[in-house]
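The other protein chains are all here in position, but one chain of the complex has been omitted.
Per-chain residue numbering starts at 1, and chain names A and B are given in the order in which the chains are listed.
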Amino acid sequence: MALIDLANPARFLALTARILPWLATATVVVFAIGLYLVWFVAPDDYQMGAVVKIMFIHVPNAWLAMGVWAVMCIASIGTLVWRHPLADVAAKAAAPLGAAFTFLALLTGSLWGRPMWGTYWVWDARLTSVLVLFLMYLGVMALWRTVDDPSRAARAAAILTLVGAINLPIIKFSVDWWNTLHQPASLLRMGGPAIHPSILTPLLVMALAFLLLFFTLHLAAMRNEILRRRVRTMWLMQAHAAS
Amino acid sequence: MTPLSALLLRDMRLAIRVGGGALMGVLFFLTVVTLVPFAVGPDLAQLRRIGPAILWIGALLASLLTLDRLLAADHEDGSLDLLLMGTTPLELTVLAKAAAHWITSCLPLVIATPLLGLFLNLEPLAIGAVALTLLVGTPALTCIGLIGAALSVALRRGGLLLPVLVLPLTVPVLIFGVAASNAAVAGPMSFGAPFMVLCALTLGSLVLGPFAAAAALRHGLE
Partner (left out) sequence: MLRLSATGLGCTRGSRSVFEGINLELSGGEALALVGRNGSGKSSLLRLVAGLLQPSAGRIELAGGAPQNTLAEQAHYLGHLDALKPSLTVAENLGFWVRYLGGDVAVLPGSLTALGLSGLVDLPAAYLSAGQRRRLSLARLIVVPRPIWLLDEPTSALDAAGQERLAALMRDHLAGGGLIMAATHGPLGIECKTLQLGRSAPSPLAGEGWGGGSEFVASAASQGGTPTPNPSPQGGGERSGARGTK
């Protein structure tokens, strides 16, 4: 089955109906492995104790917060340039998920930061730019809801998403450009990862688990959106027929 | 179901279903609060001092957002004409619409205040004081805004007319709201005195607002 077949909503629904149960199972399994590793393999921090393990939720969520916006950007290019029929469905379905991951990143980071920094929130570069990213997610969701016609909303949201992509590099490099309270980059940096394997492995496994969670939820949300549009079309036909 | 409760329910239903609903106001509130540290600087001690003021201004602007659609939407689709021909007095009708606006736009702002207070490093007592003064003061903002909404519908002018008309009238509410919040945290004045004045302003506007708005509608509609 070629990729182009996925462009057909009916085929997409059929395919995802078969894939979703497997994806969901895989998500649960990887989460189980990851949580086991986090609890029993990763060491406690000598200063903070077990609280440091919030990091294993915080960091994957932060990565996904930015990654989902990148997915939305690709979908937006699909809408504007290639006119792929499912691109706008993908973009619309991804926005609430991205907002949720960003919110979780902010929340877990805040809970983690309280014992370390003595406050729930500081206005430093990394936190503020992630907060702005959260506002932008909510803005895109608001835009989708305000415009009634799905195809017009899709084009408007696509433009907004691509413009907002400027925030991603700002977030990534903010901790390097500005001297901040937040920890500088440890993983994706020039000299290679600076973390010990006993922490790195659970972190990567949890990241994979959250990624699978995103795929599962995203496909399910896309199915819902396609079905929602079908309902709308049926309403239009019903009104037309009844007159 | 009485006519007024039917109107209240309809307005609430519309506010939730149309264009983002209550959350748009909360999003705007959040955005305003986020903008302030960019301008004022991230110094937490300073933010804590001006926190109540920022929250009050943010809530004021956010509640203004949805006010201009309050009566204009009904005017544009012809519902306002029919609302005027009902058996309930016009003053009560606009009061019901104001109540729906308060529940769907201002109450979410009050609920969001504790979270935003955390962003501004306010201590729990300050957060509680600000939330309480907002809870008591936002009905005044709605009712004063109702007058502006009625005037801008009757005069058929949109844009910034409504904020320009309404904001000066809300200054007393703002003054006493912030004063009460600050008094709760630092001395020397007690919390009770400005809070009582705030309550009085709200009660007064609950009466003045609907009467003035109804008069504006009656005399202004063509």
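Keep in mind that, in the parts below, a residue touches a chain if its C-beta (ideal position, glycine included) is under 8 Å from a C-beta of that chain, and two chains touch if they have at least 3 such contacts.
Only a predicted model underlies this, so the values are computations on that prediction, with no experimental measurement involved.
**Q** Specify the residue from the set B:Ala45, B:Leu82 or B:Ala186 that touches the hidden chain.
**A** Result: among the candidates, B:Leu82 touches the missing chain.
**Q** For the chain that got dropped from the picture, name the residues of subunit A it touches.
**A** Where subunit A meets the chain not shown: residues 148, 235-236, 238-240, 242-243.
**Q** Just the residue numbers, please: which parts of subunit B touch the chain that's not shown?
**A** 1-3, 6-7, 10, 13-14, 17-18, 76-79, 81-88, 221-222
Keep this in mind: only the chains that are shown with their structure count from here on.
**Q** Any idea how many Å lie between the Cα centroids of subunit A and subunit B?
**A** Using C-alpha averages as centres, the distance is 34 Å.
**Q** Please output the residues of subunit A touching subunit B within their complex, sorted ascending.
**A** Within the complex, subunit A touches subunit B at residues 119-124, 128, 131-132, 135, 138-139, 142, 145-146.
**Q** Subunit A touches which residues of subunit B in the complex?
**A** Where subunit B meets subunit A, its residues are 19-21, 23-24, 27, 30-31, 34, 37-38, 42, 44, 47, 118-119, 121.
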